[in-house]
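Certain chains of the assembly are absent from this excerpt, and the rest are unmoved.
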Amino acid sequence: MTSYHQPVNAAAVPRFAGRSTFMRLPAVDSAEGLDIALVGIPWDGGTTNRAGARHGPREVRNQSSLMRSAHHVSGIAPYQIANIADVGDLPVNPIDLLDGISRIEEGMSRIVATGALPLSIGGDHLTTLPVLRAVNKSGRAGVRPLGMIHFDAHSDTNDSYFGGNRYTHGTPFRRAIEEGILDPARIVQIGIRGSVYETGEHDWAKAQGVRIIYMEEFARRGVDDVMAEVLDIVGKQETYVTFDVDSIDPSMAPGTGTPEIGGLTTREAQQMLRQLHGVNIVGADVVEVAPPFDIGGMTALVGATVMFELLCILADQVRRNRAA
Amino acid sequence: MTSYHQPVNAAAVPRFAGRSTFMRLPAVDSAEGLDIALVGIPWDGGTTNRAGARHGPREVRNQSSLMRSAHHVSGIAPYQIANIADVGDLPVNPIDLLDGISRIEEGMSRIVATGALPLSIGGDHLTTLPVLRAVNKSGRAGVRPLGMIHFDAHSDTNDSYFGGNRYTHGTPFRRAIEEGILDPARIVQIGIRGSVYETGEHDWAKAQGVRIIYMEEFARRGVDDVMAEVLDIVGKQETYVTFDVDSIDPSMAPGTGTPEIGGLTTREAQQMLRQLHGVNIVGADVVEVAPPFDIGGMTALVGATVMFELLCILADQVRRNRAA
Amino acid sequence: MTSYHQPVNAAAVPRFAGRSTFMRLPAVDSAEGLDIALVGIPWDGGTTNRAGARHGPREVRNQSSLMRSAHHVSGIAPYQIANIADVGDLPVNPIDLLDGISRIEEGMSRIVATGALPLSIGGDHLTTLPVLRAVNKSGRAGVRPLGMIHFDAHSDTNDSYFGGNRYTHGTPFRRAIEEGILDPARIVQIGIRGSVYETGEHDWAKAQGVRIIYMEEFARRGVDDVMAEVLDIVGKQETYVTFDVDSIDPSMAPGTGTPEIGGLTTREAQQMLRQLHGVNIVGADVVEVAPPFDIGGMTALVGATVMFELLCILADQVRRNRAA
Amino acid sequence: MTSYHQPVNAAAVPRFAGRSTFMRLPAVDSAEGLDIALVGIPWDGGTTNRAGARHGPREVRNQSSLMRSAHHVSGIAPYQIANIADVGDLPVNPIDLLDGISRIEEGMSRIVATGALPLSIGGDHLTTLPVLRAVNKSGRAGVRPLGMIHFDAHSDTNDSYFGGNRYTHGTPFRRAIEEGILDPARIVQIGIRGSVYETGEHDWAKAQGVRIIYMEEFARRGVDDVMAEVLDIVGKQETYVTFDVDSIDPSMAPGTGTPEIGGLTTREAQQMLRQLHGVNIVGADVVEVAPPFDIGGMTALVGATVMFELLCILADQVRRNRAA
């Protein structure tokens, strides 16, 4: 167990010192031998309004230096039970959308081929599409399509923009459902809110069977009731977790491209994430952290902390799988 | 119905492009033919501490480019049921208080004379006084005085400042009650909090019959209970709605002149605003958005979204009135 | 009673004018004759990561110009019932940790020797150690050790850093317990959260009898239930109140060295502080306001308002003591 | 002459009030009847590092409200001698590079077809390529290729990026030379500086005959000597003027994607621009103002002022042409 990668010890090396990697873990060049691969996807080519999520991985690495080694609620010490490292950023192309998606899929395929669970940080939400493709084709996911737990202010199931563009950060899950990568009956979206393009904007998704839990329903029912339904929807089969930081209220996560007021508090988000133990997670991501619109690193800190919450869930899953 | 003004389509023209008008609606020169007139009041001559609300309309226009066309909870699509446009800013005078008030009253009188419902964005809270005068004299309000639903951290019913100045953003509603424009028995103030000049600061208002729901009472009772009382107080008669952005917590709306911690969340505010259907609203405003103290446009976004919430309520009222 | 120090009257002198003192009270050179001494401790020599709390007192003074004269919930008008003034900053040494602590203890000893209750603003949390020493040695506290009500994201009961440094802002309460200044059985910590160095990080404190109310327990139980326990733990004996601003969520108090998401809201904090009437308080502080990391003075405003909340509690205690 | 469009009078309507258009001029829907068309190009699809220039036109419009009506050095009052208005933004596509370029060319072609001189604000520097195509095909430029006066920190004559992408904001002028739109012997670049990809990075441009005046040469020779050479190079034939705001030092224009220290001062830039009287200008632009990286609107103010300097030059040219 001592052979697992360990973060730099902050009681010896201050948090402001040393290289900037996810969770202060070693930087490695390959996911070989890892249980969980932390990876950046610095790309926002699908952004229709305010770009900037391309800078997300670097700032989340920076703020993740504030994370310590164990979870104070679950008691999980991830680096004691799983081999985890920072595998760097996936290759991207900032000026060619289709090439960008293709490079991300290829890069992620190499990671999941090693058997490591990917925990990535975007990048805009379109990055989740090539990640899902890679996880589905090359990864552990033995069955298709996948279920998905989706925290977001937006459903991201629109059809096209700007006269026919079918790939934007507003369309990834429509594409993934069409491609058979996601099982719409096992998708649940939490935190959806804000004005819509038209009254029936979510009709297509609902018709496919996607369960949308709007902010208002969430506020009325509370965390525990909602999460019971969420866990029931995804069941025991392979599930992906995607966390759009704009699910969080803009006062807590201002650094994002499409803020919507009236959002989740970080406290609510943490309470929900901590209930994911036992879900069969094949990968997870945090997206839409856009540092040029951030204030004092606040959003990157939320991103890093959500990443740590997910990391503890994934490490526990590694432990359980190993025990099984 | 197709003849109503429509906002620019964001799936064709990105949100960062095109002219900056309220909700990306057409800019028109007169309120003639409109059901609802969106109007700016760039004036903060009544501000006793931190000025800046004069810049509010421009930044709220800017952030309102993030608003879409329909309300995701009520399903109301305002531009399908009412004719709405941006009528520009009222004339102001930044260096002469009494002339400033007078110009605002005159400008607003021209708007309400057309029969359009005014939805304005300030400006400091003293701007509401001339607006109320105009609505009362020239507008639809067939009876006087008006009721008022008032979201704020402060009661704004002080008497005078700086040795006798009776017109400041701390005094508008005392003046409006004295002038017989407002019916104190039909005024309800929500979110009031913060230290006071003296223990009995609110005694005058209470003695007139104004109902003050302090933050503490609000927190204890919750949205639904409070709103039941609010709707009961204003009844079916003509009512004005005024939303001071400092009712919202400074973490969510830092860009204002007189912040008070421990405020409303935007979620609570939205829940309250959505219960205003059926109130007989003769006009509404959002005030005290002060961009020089704002952070990343956060407060202007709150202002724009509250404006959209109110717009949906007003459009629904137009529809109901037309049906009746 | 008219001889008590009074703050500048904001209805005569605007809040942006005049000298910058705590609550706009007179600046005095000695605590002689005061019931409550407001004092700055501009020192962050114990900070292990992001320094900056040395600038806290100046910015809290600045933002405290927004405070008025009476508490709108309790009705307490502190300057009518107690003699209160700004006694300036304690002497410090920014580049020598042990000398810094020693100067603070000495400076605070002079204040408490006059019989004034100290209400200080740090500075990092290590400043509370010399303050506790002074209060215990020279102050009113006739018995030792003291109880303590401690609002914080962190327990601050670690042992050492950087290869043996026993004095940092992560260790003050371990030292104070070891020195016999604090009675661990009468310490209660509220708001503790965030990842930990190791799973058993808090074992030592718990073994001493310190009661740690983690954020999760707080969220589950609510303010009233938690405060009932808090008041029970400290009882009627001498108690110190220390408020680390990082107990508050970073969206509301970003200007601090060690932010942890998922924190207390200011509304919750105010509700708790208002229940401290009747506690036998021998001194209080607000610490870890770090202006270089603050945004628009937001955290300093929280610090100033918490200070005013505590001031009202202390003034009421002065009144009760005098009556008794 | 009184029939020319006039800006809003700031001695009547304060600068913070009213609609946000370039120079507070009327917003018109077509360039028909204009001598000079002010136009936004909100597109940064060619940006290889820090995107954000898509937000440039809106913020430059905002800051241009500080411009007054006449030039204090030349005495030119542009709105007295030419018909000028804000024709809005060109159509763009933020997620498809080739479609984006194509829309810009088409939109600009419509403007220049009216005979109006275009003065545009980007957008990244790749926008200048489709503008040059439009000016060359549809505009007044009766001869091809054009000369160009080019203020920039970078030569922008690279060949390709990211494995073959030939269209980025680092390549527009190589493409324009290859397409025969620009005459390399009549191109002069001023302010070029900063580290280079390789020692021979500028060899291709120099081989074509482009004259590069590096920052060091500029500093040594001074404004007057440099401008004499510049005017000599472009001669009396049709010439385009392109002003990349990163030619200015980042302390004065921080809001740009690729800052290089040691740049031009605004004073030097103004002195140079004021010597352009008499050049046969067929169009001009200001590019790379990236508001998400700007500080207090500083760079947008530089952009707006440079735009006003160019506008005075263009208006004077209109006057001379009309006189001829």
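Some points to look at:
By written order: A, B, C and D. Residues from 1 in each chain.
We take it that a residue touches a chain if its C-beta (ideal position, glycine included) is under 8 Å from a C-beta of that chain, and two chains touch if they have at least 3 such contacts.
This one's a predicted model, so the numbers in the text were calculated from it and none came from an experiment.
Sequence-identical chains in the complete complex of this entry number 6, based on the file rather than the 4 shown.
One rule holds for everything that comes next: only the chains that are shown with their structure count from here on.
Touch-path distance (fewest steps) from subunit B to subunit D is 1.
Note on A-C: across the candidates B-D, A-D or B-C, the interface recurring with over half of the contact pairs conserved by residue number is B-C. Distance from the centre of subunit D peaks at C, each centre being the average of the chain's Cα atoms. Here the CA centre of subunit A is 38 Å from the CA centre of subunit B. Separating the CA-averaged centres of subunit C and subunit D is a span of 56 Å.
Shown for subunit A are the residues in touch with two or more other chains, namely 48-50, 161-163, 249, 251, 293, 295. If touching chains are joined by edges, the resulting network of the protein chains shown has some other shape, matching none of path, cycle, star or complete graph. Remark: the chains found to touch one another pair up as A-B, A-C, A-D, B-C, B-D. Residues 13-14, 16-21, 27, 40, 42, 54-55, 57-58, 61-62, 88-89, 91-92, 94 of subunit B touch subunit D in their complex. Put simply, subunit B touches subunit C in their complex at residues 48-50, 160-163, 192-199, 201, 214-216, 219, 249-251, 254-255, 258-263, 293-295. The residues of subunit A lying in touch with subunit C in their complex are 10-12, 14-16, 66-73, 75, 77, 249, 251-252, 265-267, 270-271, 295-296, 298, 301-302, 305, 308.
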